[in-house]
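For reference, the structure discussed in these notes is given below.
A single protein chain has been omitted; all remaining protein chains appear in their positions.
Entry: chain A
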Amino acid sequence: MLTLEDIILAQGDFTLRAEVDLPSGGITALMGASGSGKSTLLAAIAGFLPVASGRMTIAGVDVTDLPPGDRPLSILFQDQNLFPHLTIAQNVGLGLRPDLRLTSEQGTARDAVLNKVGLAGLGGRRPAEVSGGQQSRAALARALLRGRPWLLLDEPFSALGPALRREMLTLLRDTARDEGQSVLMVTHAPEDAIAVADRTILISDGALEPPMATVDLFADPTPALRAYLG
C-alpha cells in the first residue's frame, strides 16, 4: 500500500492536493492534462520534491523525508535513464551496488536480468551503440534488478514509436507481475492506460480523483475524464 495523507505540493502559483490509498500489485496509471501536476506528484513520491505538508507512507513506513535512493521504489524517467559513458552492464549493475563493486553472484544476477529483457550479449555496449528500445529495456532491467517494491514511471517509453512502446509496456506488465512489483505510471495517452493499467487515477483541478478500475472508468467516463478526452 502506498498512502498519501493530506499531501499538498506547491510550486509557485501551482498547488496540488493528494489524498489516496494505492493498493499494492498491478499497474496504476496516473492521467491528466499537461500541466495538471502528474509528473510533479511522481517527483514528490520519488523524493525529488519536498512536500509542503502531509505524509506519505509505503507499506506503513513513513517515507516523507527519506532521500530518493533510500525509498522502497525505483523510477524510470522520460529520458536520461542511462549514463552515456557507462556500458549497458554497468548501467544495470548500478541497481545492485552504486559503486559497481559487484560480487560474482551479483554479476550472474545482472546477466540473468539482461537475458530476461532480451539484452543478452549487449552488456558491453554503450547506450549510444544500441537502439532506443534496447535503452529502455536496459533501464527496465535495472529497475527489476533493484527489486524495490514499487516502480514509478514518468511517461515511459514516450521517445519510442507506437509499436515499440506497446511492446515495452507489455514487457513491463509481465516482468512487474513476475517480480511482484507494484507500478505507478504517469501517462497522457489513454491507450496506454487501457492497454496495461489495472487502475487509473485522474488528476484534474488541482486534486486527485479516487482510483478506479480502468475498464470501468473508460466504460463509463467521469465528467473529468470526458473533459480530458474531449
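By definition in this document, a contact is a pair of C-beta atoms (placed from the backbone, for glycine too) under 8 Å apart; a residue touches a chain by one contact, two chains touch by 3 or more; residues count from 1.
As a convention for this text, contacts and distances are computed from a predicted model.
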Listed names "Aldehyde dehydrogenase", "Sulfate transport system permease protein CysW", "Amino acid ABC transporter membrane protein 2 (PAAT family)" or "Sarcosine oxidase subunit gamma", with the criterion being the UniProt name of the chain not displayed: "Sulfate transport system permease protein CysW"
Sole contact to the chain not displayed, among A:Asp6, A:Asp21 or A:Asp70: A:Asp70
Contacting the left-out chain in the complete assembly, out of A:Ala46, A:Val117, A:Leu153 or A:Ile201: A:Ala46
Residues belonging to chain A that touch the chain removed from view: 43, 46-48, 67-70, 74-75, 77, 80-81, 83-86, 90, 94-95, 98-100, 126, 128, 142, 146
